[in-house]
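As you look at this complex, bear in mind that one protein chain is not there, while each of the others sits in place.
A, B and C are the chain letters, set down in written order, and residue numbers restart from 1 in every chain.
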Amino acid sequence: MSTNSFGRLFTVTTWGESHGPALGAVVDGCPPGVPLEAAMLQHWLDRRKPGQSKFTTQRQEPDQVEILSGVFEGLTTGMPIQLMIRNTDQRSKDYSEIAEKFRPGHADITYWQKYGIRDYRGGGRSSARETAARVAAGGVAREALKALVPGLKITGYMVQMGPHKAERSRFDMDEITRNPFWTPDAEIAATWEEYLSQLRKSGNSVGAVVEVVASGVPAGLGAPVYGKLDTDIATAMMSINAVKGVEIGAGFGAAELTGEANADEIFMGPDGPEFSSNHAGGILGGISTGQEIVCRFAVKPTSSILKPRRTITKAGEETEIVTKGRHDPCVGIRAVPVGEAMMACVLLDHILLHRGQVGENQGRIG
Amino acid sequence: MSTNSFGRLFTVTTWGESHGPALGAVVDGCPPGVPLEAAMLQHWLDRRKPGQSKFTTQRQEPDQVEILSGVFEGLTTGMPIQLMIRNTDQRSKDYSEIAEKFRPGHADITYWQKYGIRDYRGGGRSSARETAARVAAGGVAREALKALVPGLKITGYMVQMGPHKAERSRFDMDEITRNPFWTPDAEIAATWEEYLSQLRKSGNSVGAVVEVVASGVPAGLGAPVYGKLDTDIATAMMSINAVKGVEIGAGFGAAELTGEANADEIFMGPDGPEFSSNHAGGILGGISTGQEIVCRFAVKPTSSILKPRRTITKAGEETEIVTKGRHDPCVGIRAVPVGEAMMACVLLDHILLHRGQVGENQGRIG
Amino acid sequence: MSTNSFGRLFTVTTWGESHGPALGAVVDGCPPGVPLEAAMLQHWLDRRKPGQSKFTTQRQEPDQVEILSGVFEGLTTGMPIQLMIRNTDQRSKDYSEIAEKFRPGHADITYWQKYGIRDYRGGGRSSARETAARVAAGGVAREALKALVPGLKITGYMVQMGPHKAERSRFDMDEITRNPFWTPDAEIAATWEEYLSQLRKSGNSVGAVVEVVASGVPAGLGAPVYGKLDTDIATAMMSINAVKGVEIGAGFGAAELTGEANADEIFMGPDGPEFSSNHAGGILGGISTGQEIVCRFAVKPTSSILKPRRTITKAGEETEIVTKGRHDPCVGIRAVPVGEAMMACVLLDHILLHRGQVGENQGRIG
Partner (left out) sequence: MSTNSFGRLFTVTTWGESHGPALGAVVDGCPPGVPLEAAMLQHWLDRRKPGQSKFTTQRQEPDQVEILSGVFEGLTTGMPIQLMIRNTDQRSKDYSEIAEKFRPGHADITYWQKYGIRDYRGGGRSSARETAARVAAGGVAREALKALVPGLKITGYMVQMGPHKAERSRFDMDEITRNPFWTPDAEIAATWEEYLSQLRKSGNSVGAVVEVVASGVPAGLGAPVYGKLDTDIATAMMSINAVKGVEIGAGFGAAELTGEANADEIFMGPDGPEFSSNHAGGILGGISTGQEIVCRFAVKPTSSILKPRRTITKAGEETEIVTKGRHDPCVGIRAVPVGEAMMACVLLDHILLHRGQVGENQGRIG
């Protein structure tokens, strides 16, 4: 299978470089009969689109998506859906210096070492622009989910920027769209705004933690051992540019817990099993419990900074580099819609996979 | 592809339940001509084997592996290698109570809800016994790695148990095999010993963090976007029972760093590029840099504890459960050889994948 | 994916050599709750078993299958099902000569050239003994099909041996089990008996054509372009040892037809569409029509013959070889249950795949 594809039944194959003519995704395995038009995908792309606040790259990309196949008279046909986004504001001149120098923290040196050739214009294939294709694909998944599991909802938001963590007691999900950081904690948004303005002015950047929650997920999604739902979610998130860690439910915190504290007790509610807590993050043995699925991932600070850094050239000479160009001071912000999109793709894939192997019958409780 | 398989060219398909007659793995895609005999695999299985200290389950399983195919006159033939381990000490009677009750924190309820049937004897397929097959498969990968990349070395160890973290300044890799916890910090081993004895006596359990490091890994392993080396490592680790989080290099710590602090500067050493630090964990843009590959994963406390926990029955009635049987108070200990095995499988797979697409040529520096 | 696996959702991974301790298959993706016990599989294995008449190899193999996993209290659990068959009558001594010489028409020379090592005992992995594992796996598929599509029926039979073709006007499906050739044409069976006795005595062998028909297959199975039902059936059949050609419906005969003669006209029957003929073999555009699915495959004569043949040694010296041992004079006979098994696996796989992507809804006619 292509290393530019993911998914089992609902598959996404992305293609394209940062500064080529276009990029996109082939989305295959989508159920037929799902209402789909470009505007539905555009909605999500606009959330990821650069240049929306002073805290994201000033590159001007409309990120306009075209559907080239797989949709007929406004409905998916079950055929592969080609989503194409033209690159318009490429300014390749910004990148001339890095043709010879490897930017620290970037894939420049490893792509060169692996392939003996690299598209040095803005990272080429390793650029975070690839995530636009994911967001478009995730938009398709969302529409299919809407048709298959009406109550399912996916919400992503930032919970940490540098050392500053959001405070759960202050969470108000309505706040998420009211600040440029997609955070439900209005108070921390103010802190971050000041902190990030400072960093941005000094030509620096910072990391972040993003949380993605899915509610209304039916019990029974996931498969044993190497097809676990949590594994597939972790895979999806880790594949996003700059992600260095991922956790489900209590995550690394679970290492500190005793078994007594960690295991979520089970009760019988009016609509089925309920749990005293959700350390499991909605997944036991790789299979969903019906609780909220909770995932977090850590995004490293972008390595494209105005601070001079020591590096080497292709010729092996030591030198310094300052990455000009237009970059995000905190890529975690734009990672929020990307994380949501990946969650949508994984959940849809597992719904189809479950339906394929098991069908509608499930074990009843009570 | 089977959800009980992983890998791209070097593939592992595991099978078997905790209390069935046997379990094992089909390992395929191994290069031909690799010296292999059961004793080589047994070496690693013995590290994972239950009952080695009072800190692991007292189930008595010799975990004797048989090679049923794919090896001829002591060499791999390139054909699928069937590794079988008989279950001998099954004591199914221990599990009669849990036929009707769902153990909190276990996969009992989700397997039931998904499949409408479950092998309730000791977790069946969701049991950590499945990891014996991984360790055996990892042993095959290690032998192939030995032939292909002689200097490559994989070392796993525990760095945290409950709230008690090992201290890097005290690390001495020779200590790892001298304590029952596979930790290079002899001092913390003493702390853990006391702490875990206490927990064990009280019928409780605790989580842990395991670190796996690979050194001598050539630059250039990994592939773009959905075949990243770090993604595949994360996938491999997350698929291990009880793992709730995984991180590469600085991991979640990267969220707190600035771009200036995080990006590892590059210098020219006598044998090629060198780096000022290793926040990247040896991987940039999904491709290995030649530095040490560093991965950590968090293991939740086993949910099989003697403390009574509230739960429900298949009939939906609320009740309590105490999980008797013989269980690990800290499954992190036995997760160490499992994490190593997964790392070996992923690295071999990517070596083959790289050789397949790119061959021997790589971009030269200097 | 392993090159020893096939299938998309219902996957089969076979392993084992002709003269190793055992061979078998891991069957994964089977729906849960299907009644399954070894005797059900044995039924089909006994049809393929060697030594049943003088027209098949005299090797004495009971081909007793054991189910090692994936079944609990007589029902499939949805977990991987390990099927193991011990090799008992190995007589490796028969094969000592071929350690150094390549048998013409066998895989000896290519395995050697590819891998630089080969298990020369009776063909090792390339032996037709591998098909026992397919038959066992097909038995699992049949039980699942029985549960999912009760009316579905798969029937294989021989239609040609050497130059002697069966005559369709004489077909009586009840005859199939009444002759040692699995043919519905009793008259040709008599011809074949005499013809093959002659060949066998002279130490020669002959090829055959096998037809496999599936009736009661619902319309709508298959997928576009590279997942066509006919492609997957062809793939399955071509992967059987000694198969050199495969065709669907009119097959190569379609090359001789005009469009007017070939296109099956459509009518409306009481239960849905009906067709004037079945040149399509039950598949249009890769998707089943609801008609009988008709597939034929050609099996070459076994190359293990007592006639001396010229060949070379590993050292490159020219020599002669006579393949002693116990071989089938017409491997087409034992290919019948194998072809049926492959058809069963492909159909089940596509039923699950269809259910996964499309669910229960289909386009209505009338």
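Here, a contact is a pair of C-beta atoms (placed from the backbone, for glycine too) under 8 Å apart; a residue touches a chain by one contact, two chains touch by 3 or more.
Bear in mind the structure is a predicted one, so any value in this text is a computation, not a measurement.
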{"item": "Of C:A132, C:A166 or C:A298, the one touching the omitted chain in the full complex", "value": "C:A298"}
{"item": "Which residue of C:V212, C:A250, C:I333 or C:L352 touches the chain not shown here", "value": "C:A250"}
{"item": "Omitted-chain contact residue, chosen from A:D119, A:E274 or A:E292", "value": "A:D119"}
{"item": "Candidates A:T3, A:T57 or A:T323 - the one touching the absent chain", "value": "A:T3"}
{"item": "Absent chain, residues of chain B that touch it", "value": "1, 9, 29-33, 78-79, 224, 352-353, 355-359, 361"}
{"item": "Touching residues (missing chain, whole complex) on chain C", "value": "1-6, 8, 14, 102-107, 109-118, 125-126, 130, 160-163, 199, 204-209, 219-228, 230-231, 234-235, 238-239, 241, 244-268, 273, 276, 279-281, 283-290, 298-305, 307, 309-312, 314-318, 332, 353-354, 358, 361-366"}
{"item": "Touch list for chain A against the chain that is not drawn", "value": "1-5, 8, 11, 13-17, 20-24, 26, 28-29, 32-33, 66, 68-70, 72, 75-82, 84, 114-119, 124-125"}
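The definition used in the following text is that only the chains that are shown with their structure count from here on.
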{"item": "Chain whose mean Cα position lies farthest from chain B", "value": "C"}
{"item": "Centre distance in Å when chain A and chain B are each reduced to the mean of their C-alpha atoms", "value": "26"}
{"item": "Rounded Å distance between chain B and chain C, as computed from the means of their C-alpha atoms", "value": "38"}
{"item": "Set of chain A residues in contact with two or more other chains", "value": "1, 224, 353, 358, 361"}
